[in-house]
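First, the structure itself, so that you have it in front of you.
One protein chain omitted, others in place.
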Amino acid sequence: MHAVIQYVISIWVPLVCMLVIVGVLPLCTGYIVLMERKVMADMQARLGPMRVGPHGLLQPIADAVKLLLKEDIIPDEADKAIFWFAPLISVTAGMLAISPLAIGPWFQIADLNVGLLFVVGISALGIFGIVLGGWSSNSHYSLLGALRSAAQLVSYETAAGMAVVGALLLAGTLSTREIVAAQGDYGTWFIFAAPVGFFIYVVASIAETNRAPFDLPEAESELVAGYMTEYSGFRWALYFLAEYTNMVVVASIATTLFLGGWLRPFAGTRAFNFLDYFPSALMILVGAYCFYRAPKQPVKVQQLFMMGLGLAFFGVALILAAPLLAPKGSLVASAMPGLHGAFWFLLKVGSYIYLFMWLRFTFPRYRFDQLMRLGWQFLIPLSIVNVMGIGLALVLHRHWGWSHWTAFPLTTILTLLAAGYLGWAGEKKDKEHVFVGEQ
Amino acid sequence: MLDQIVFYFFATLAVLSAVLVVTRRNIVQSAIFLITALLATAGIFLQLHAEFLFIVQVILYAGGIMVLFVFVIMLINLDTSLHQAQYNRQWWLGLLLALVVGAHLILAVAVGRSVLPFPEPAPATMLEPSTQIVGKTLFGEYMLPFEVASILLLVAMIGAVVMAKKKV
Partner (left out) sequence: MIPTADYLFLSLVMFTIGIIGVVTRRNVIIILMSIELMLNAVNINLVAFSRLVGSAEGHVFAIFIITDAAAEAAVGLGIIISFFRNRETLLGDEMDLLKW
């Protein structure tokens, strides 16, 4: 029986995952957009989209249909061929980058031995879509947006890469699966061993995905819509898809590297085994909430829809609870790591994306010179200090026999001191030279 | 069989895009084809089981150096250079010489193929896991060259900044 499961996992799961990623990811991005609008509405004391479906739950589908039916305008002066395929580069790069990511121990397309570097490298290729799209539009706004995007990506990729190196030093491997396993062996997630690295990665990943407060390539008050100015209809939707796919990718990298991947909190501690019931409990709560809201919907169809949704959540709860309730050693019980792993992974990715949204609605947009200064004069030096700090901690731990609990806090404090110095020096320099635009 | 298909596909792609890099009038198109050629080379590295080099090629060449190229191309006005003559005055002489040299080298390999003792290549598994082996070689035996390379990069960085700065 277990041989059959192994066979299914090794042959069919990658194929199905592939189809799911290509087929369902656009829908997921649609719902991430809806989530973003809802979160934004909540933070601004509004309701957000409420018209299409109950609580606007069908809004993404309506948006997709609208975008598909819209006219696809190609400007006369544009470089047609490049204009035509530039969005495809971005989307392909984003989707390709997902392939080595392990969504739980079961769901993974390919376990490469350079997995994490593959994700980082391929997702960076998406920049060509942005740059070429901006250039081929033959519009000043687009070109400026594209140039800003390229400059921003090249600057912040260094910082993000160094932050990743820090965590990789701890893991000692590049395969996504083994990185998560290393965090299981280590006892805690790497965010607790390298908090500064996680901070650097968060900031750099926001800049890499061109999101507020670093969304200068598409700053609407300065550049209309940046590199997407001349795009409309389906191609514009592709850029949007690429942007949100990239968010999912950076969130997955952060989850794999710093947040313990598919491991549940306190994965090694028996006392916390009750957390295994958390996924089902959460799903039951959401389902119950759906039923609670159902009678309050104005239209009969919407009431039915809400009830159906509630039932669906109960069904998911049942699926998640089944391995716990089934007798030990049975087929269903052995599904536990795969299903719960996927749940925790997706939950962490979702939280990371929520963090992105929170930051977006909280901070005002940076100026471009501030952005560059933050990248080059603060984050990159700090990320190098961080790598050295982690190296020092590893030497102290492995060769001098210090315990985790003394080595890592010590180097973290040292890194924070360096961060304080860098920040202080930057402030001082700011006061000495008032920035004057070059041209 | 799969090996052959992968190799010849990437080889054809690499050669075709290389030809297009050299012959296109528009620099942006040249750059795009150079990216294709570099990615095709990365595919060949993968076919040779050099995973780490594959990813270095993608990150550094395609993702780093080519972004720099595209950035500079866009920074520099293109419209005038589109209407100028694309080849220099001695292009036929250069072409002839290049072809002679190239044909010479290719002929050497073609002849050498049957004469020289190219032993059967070592099985790819000998270099597994290639990332670890490359890492150990790079930081063990080639530590000093590695450090020298880092100094080279530092010098290049300072040089580039000094060159591109408006007032020194």
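Going by the order they are written in, the chains are A and B; count residues from 1 in each one.
To be clear about the criterion, a residue touches a chain if its C-beta (ideal position, glycine included) is under 8 Å from a C-beta of that chain, and two chains touch if they have at least 3 such contacts.
Predicted model, so just to flag it, every value in this text is computed and none were measured.
Although it is not drawn, the missing chain touches B when the whole complex is taken into account.
One chain of the complex is left out; on subunit B, the residues touching it are 3-4, 7, 11, 14-15, 18-19, 21-22, 27, 30-31, 34, 37-38, 41, 44-45, 47-50, 52-53, 56-57, 60-61, 64-65, 68-69, 72-73, 75-76, 80-81, 84-89, 91, 94-95, 97-99, 101-103, 105-106, 109-110, 112-113, 118-124, 126-127, 130, 133-134, 136-138, 142, 145, 149, 152-153, 155-157, 159-164, 166.
To be clear about the criterion, only the chains that are shown with their structure count from here on.
Mean C-alpha position of subunit A lies 32 Å from that of subunit B.
Taken in their complex, subunit B has these residues touching subunit A: 26, 28-29, 32, 35, 51-52, 54-55, 58-59, 62-64, 66-68, 70-71, 74-75, 129-131, 166. Interface residues of subunit A, counted against subunit B in their complex, comprise 79, 82, 112-114, 117-118, 120-122, 124-125, 127-128, 131-132, 135-136, 143, 146-147, 150-151, 153-154, 157, 174, 438.
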